[in-house]
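A single protein chain has been removed from this complex, and every other one stays in its place.
Let's look at subunit A:
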Amino acid sequence: MTQLLRLATAGSVDDGKSTLVGRLLYDTKSVLADQLDAVERASANRGSAGPDLSLLVDGLRSEREQGITIDVAYRYFATPQRSFVLADTPGHVQYTRNTVTGASTAQLAILLVDARKGVVEQTRRHAAVLALLGVPRLVLAVNKIDLIGYDESVFALIAKEFTAHATALGYREDAIVTVPVSALVGDNVVDRSAHTPWYTGPTLLAHLETVPVDVDPHDAPFRFPVQYVIRPRTEEHPDYRGYAGQVAAGTVAEGDQVVVLPSGLRSTVTRIDTADGELTEAVAGRSVTLVLADDLDITRGDLISSVLDAPVPTDEIDATLCWLSEKPLNPGARLLVKHGTRTVQAIVTELVSVLDEQKLSSVDGPDQLRLNEIGRVRLHTAEPLPIDLYTASRRTGAFLVIDPTDGGTLAAGMVGAPLPVLHLDGETANDRALVSPGP
């Protein structure tokens, strides 16, 4: 069982997210004396009474000047129970793309709301993005609980409204935990608050330390995008030919039958090499070099897969895009798609629908897909790609959409329709939608 939890935070402006993250770092003693000195000096310069914990995490000068967070920041902290990698993502509408970034690798997300405002438009948007990206578990932190006099009924209403929204997005109720906190004074973040006797659940940190971590399923079908062909051509290794990559899903063992896609040629794994010696098997996440029994023409961009449940390469892709660029997407647009280690040209043949994440409905046939919009599209690719459904494999069901003119990343792409609300009439909702296939 892994003891590393990758988590992301999301919230709207002024919910106190930087303060909450600062509080987690501070109360877990992850802040060292010189960092704290710097924050205390800077707080005094700004005329604050005590140390402003948000200054621990607001990294860029423009952020500190404006008192906002602009970019995803990564934080590392540990307790005796677990290590944490935290992607702290900003809440402004124009930075939704950062929430997508943080969510793409997260096993859990903390969503913040201000207890005085409750669930707002941005909360619903973030929850939809987290569900779309397949973040398996959510924590709703109802912050500034001190400012509503620790009122249980207000907290209960917010919890109820949020749970209704999240379950409509496909979350099971047991995947959502709601905690009343005050990041500023520290209630229920690390230490249990004396002001909320009515709250019987865990503190935020206690939950993070004990929540089950959804790891890459080792029993999923094996997927291995080839990154690089290793051919030393040295005296010691004159004929060595190995395929270097990271296991994207499943497990590979010596002697396994595999198929190379898109060619469809089959072979057997004769060795699983690492610089530290041979392995008998390698699980998802492990970087290894595979040696096959047959001399096949395999290059970067190919996918080595288990023979059973191998994907069928296709050049017609039904996908959901989270559009991250200020340039809108028009039907007929020519783009690049990066899937695994292969980048191919693609044309958008149809904009099928766009999600209204407030009403949780979709509108058919939009004329464009604009910044921060989530839409279902059809793509035609120049070469067939061995894709999986995103809900079956978070690694091999995902792709980047790249601008061929300037190389920028335009969209996060997911094969299929990971949200029930994006399903077309007559389709059955995929009940596995939010069972994480791992980061």
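To be clear about the criterion, contacts are C-beta pairs under 8 Å (C-beta built on N, C-alpha and C of every residue); 3 or more make two chains touch, one makes a residue touch a chain; residues count from 1.
Throughout what follows, contacts and distances are computed from a predicted model.
> Which one, "ABC transporter permease", "Sulfate adenylyltransferase subunit 2", "Spermidine/putrescine import ATP-binding protein PotA" or "Signal recognition particle receptor subunit beta, a GTPase", is the UniProt name for the chain you do not see?
So the chain that does not appear here would be "Sulfate adenylyltransferase subunit 2", according to UniProt.
> Out of A:R75, A:H126, A:H165 or A:R376, which residue would touch the omitted chain in the full complex?
A:R75
> In the complete assembly, which of A:L24, A:V211, A:V348 or A:A398 touches the absent chain?
In the full complex, the listed residue that touches the missing chain is A:A398.
> Could you tell me which of A:R266, A:R300 or A:R370 touches the chain that is not displayed?
A:R300
> For the full complex, which residue in A:P180, A:G245 or A:P366 touches the chain that was left out?
Candidates A:P180, A:G245 or A:P366; residue touching the omitted chain: A:G245.
> Which subunit A residues touch the hidden chain?
Touching the missing chain: residues 2-4, 32-35, 38, 42, 56-61, 64, 70-76, 82-83, 85, 97-98, 100-101, 104-105, 227-228, 230-234, 236-237, 240, 244-246, 273-276, 285-287, 289, 300, 324, 338, 341, 394-395, 398-400, 402, 406-409, 412, 439.
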